[in-house]
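Removed from the display is one protein chain of the complex; every other protein chain stays in position.
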Amino acid sequence: MSDPGRQRIVLEVNGDRREAWVLPSESLLDVLRDALGHHEVRYGCGEGVCGTCTVLLDGEAVSACLLLAVQAEDRSVLTVRGLASGGEPHPLQVSFLRNGAAQCGFCTPGMLLAAVALLQREPRPDRERIRRELIGNLCRCTGYSKILDAVEQYAVQAAGRSGTDG
Amino acid sequence: MVAAPFRYRRTTSFEEAVAALCECGDGAKLLAGGQSLVPMLNLRVARPDWVIDINPVGAEPIEKLDGVLRLPALTRHRAIEQSELVRRCCPILAAATAHVGNPRSRARGTIGGSLAHADPSGELPCVAVALGAEVTVRGPDGDRRLPVRDLLVSFLTTSLRPDEVITEVRVPLQPARAGWSFLELTRRSSDWMVVGVAALVELDAAGGVAGASVAIGGVADRPWLVPPEPLADLLGEPPEEALLARVADRVSGMLDPGDDVHASGAYRRRMAAVLGRRALAEAAARANQEPDR
Partner (left out) sequence: MAETGAPTREALRIVGHSPVHHDFEDKVEGSLLYAADWQLPGMLHGKVVRAQVPCARITAIDASAARAVPGVVAVLVAADVPWNQVVERASGGLAELAVAMPVLAADRVRYLGEPVALVAAVSAQAAEEAAELLQVDYEDVPGVFDTERALEPDAPLVHHEGNVLVTWTIARGDLDAGFAAADLVVEGEYRTQRVEHAYLEPEAGVGWMDTSGVVTLRVATQVIEHAATIAAILGLPTSRVRVISTYMGGGFGGKEDMTVEPYLALLVWRTRRPVRMVWDRQDSIMASTKRHPFTMRYRTGVRRDGGIVAQDVEIIGDAGAYPYLSARVLFAGCALASGPYRVPNVRHRASAVFTNNVPTSAFRGFGAMQVTFGYEQQMDRIAAELGLDPLVVRERNFLAKGDTLPTGERQDTAVAVGECLRRALEALGPPTPASGPGRRVGRGVAANMQPYGRTIWFHDQASCWISLEPDGSLLLRSGITDLGGGQAASLAQIASEVLGVPLREIGVHIGDSQLTPPAGGTFATRQLYMSGNAALAAARELRARLVPVAAELLGADPHELVFEDGMVRERDAGDGRGVRLAELAAACRRGGVDCSLLATWHAESGTFDPVAGQGASFPDYTFGAHAADVEVDTETGQVRVLRYAAAHDVGRAINPLRVEGQIQGGAYQGLGYALGEEVVTRDGQPSSTLLADYLLPYSADLPDVQAIVVESGEGKGPFGARGIGEPPIGNPAATIANAVAAATGVRVTRLPITPQRLLGAIDLAREETR
C-alpha cells in the first residue's frame, strides 16, 4: 500500500518475485514477517548474535534483523521454507529429523540455512569445520551435538552422492 | 524494538557519499556492513536523520602494489579471511579477521566500517595499528592519507570529519624474515576481545631481533601501540622466553585499563603481559621458519 515515506521494493523470496511497500527504517526481518507473510524468519535479539533470523541473501547467510528491507531490493532471499523442492524436504532437513536435531525448533531455520550456505561453498566440511561455521547460531536446547551429527551425516552423504572425491 | 524513523539514500561512489554527507549534515550516518550500526538503530540508541548506504559503492579486488596491500574500504571481512593474497602477504590480517564476530557478521562487515567504528576491543583496529596501516580518506577537498594510529582517537571515536569517508586501507608488506602472531583472550568463541595482541617480529641474519611492532587491544580507549622504548631491549638479542617475559611485563606496567562487565582493569593488564610474551614468542618462532624472500 502506497503511503508517503514508503517506497516500493521488489525482491525475490524463495524463488518468487515479491513486492513490498516499506519505510527505510524497517528491517528485512520485519518486512519478511509482517508484510510478506514469512513467519518462519523470526526475531530473537535484534543484535545479530543469536542467528534466529538467519536468511540467505544471494546465497550468503546473514542476519535479517541487521539489514534494512530496502537493502534487499533486487536481491534474492532464501528462507527455510525455500529449502524444500517439489514438495519434498531438503535432505539436510531429513537428516535433522533422523538425528533428533530439533527440540524447540526456534534455532532450526537458522542452523539449516547456515549449514546449507557452508555446504554450497565447501562440499566436504568435517565436524570441526561445521562447528566453527555455526558459531553465532545459538541453541539453548540441544547442546549442538545432534545438529552437528545431522550436518556431518548429510555432508558425507551429499559428497558420496556426487560420486567424486573432491 | 524498531528503529526510529530516518531518511535513506544510496550512493554508488565515494564522491557521492561525501556530497551526501555534506548535504545531510550532522544527523547523517554511513551504512556499510551494518553490523555495528544497525543494532544501535534497532535499540533506538542511534537516531540519525539520514542513513547513507554506501554498499552500492562496492569494492574492487584486494591488490598488491608499491609495497603495500591495498584493500578497498568496502572489502567484506569474509573476502579478507578467504583471500589467498592476504594469507600470503599479510597472514596476520587474515588470522585476525577470522576472529571478527561470527560468519554472518563477516559476510557483511567491512574493513572500512570496522576502522570507522573504532572499537578498542576490535580485532581489526588492533592489527591495523600493529601493521602500521594507513587509510585514505576522501572529503569535499579531496583525499588525504593518515596512519590508522591517528585515525583512531578514542573509544568509538575517529579523527574523521563529519563529511569524510574512508575509501581504502593500505597495509605495508612485511619484510623478509618477519613473523607474526595474533592472540586474543575472549570469553567465548565469537566475542569482542577482552585483551588481544598483534605482534610482528623481524629477525636479523644471526637470529637476533631486528625489529618488533606490537599493538594491544582491549586495554585502553584505542589500540595501544607499544612505544619503541620497552621494545628496544629486544634489539639484537635472541628472542628467549625470559627476555620476552621481561619486556612483556614492562609493557603491561605501562597500561592502565578500565574495568567492565567482562574483566577488571587489573586482569586486563596482567593478560597483556601473558599474551604479549606468548605473541612475541610465536611471532619469533614464525620468523625463524620464514624462508628469506
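Chains: A and B, in written order; residue numbering restarts at 1 for each.
Operating definition for what follows: a residue touches a chain if its C-beta (ideal position, glycine included) is under 8 Å from a C-beta of that chain, and two chains touch if they have at least 3 such contacts.
Everything quoted here is computed from the prediction, not taken from an experiment.
Set against the missing chain, the residues A:Leu67, A:Val80, A:Leu119 or A:Ala155 yield one that touches it, A:Val80.
For chain B, the residues touching the chain absent from view are 1-2, 4-5, 43-44, 102, 185, 187-191, 260-264, 267, 270-271, 274.
Where chain A meets the omitted chain, the residues involved are 25, 30, 33-34, 39-40, 42-47, 49-50, 52, 79-81, 84, 89, 93, 96-100, 102-109, 112, 131-132, 134-148.
Quick note on the criterion: only the chains that are shown with their structure count from here on.
The residues of chain B lying in touch with chain A in their complex are 1-8, 31, 34-35, 38-39, 41-43, 51, 53, 55, 78, 101-105, 107-108, 189-190. Those residues of chain A whose C-beta lies close enough to touch chain B in the complex are 5, 23-27, 30, 46-49, 51, 54, 60-63, 65-68, 70-71, 114, 118, 132-133, 135-137.
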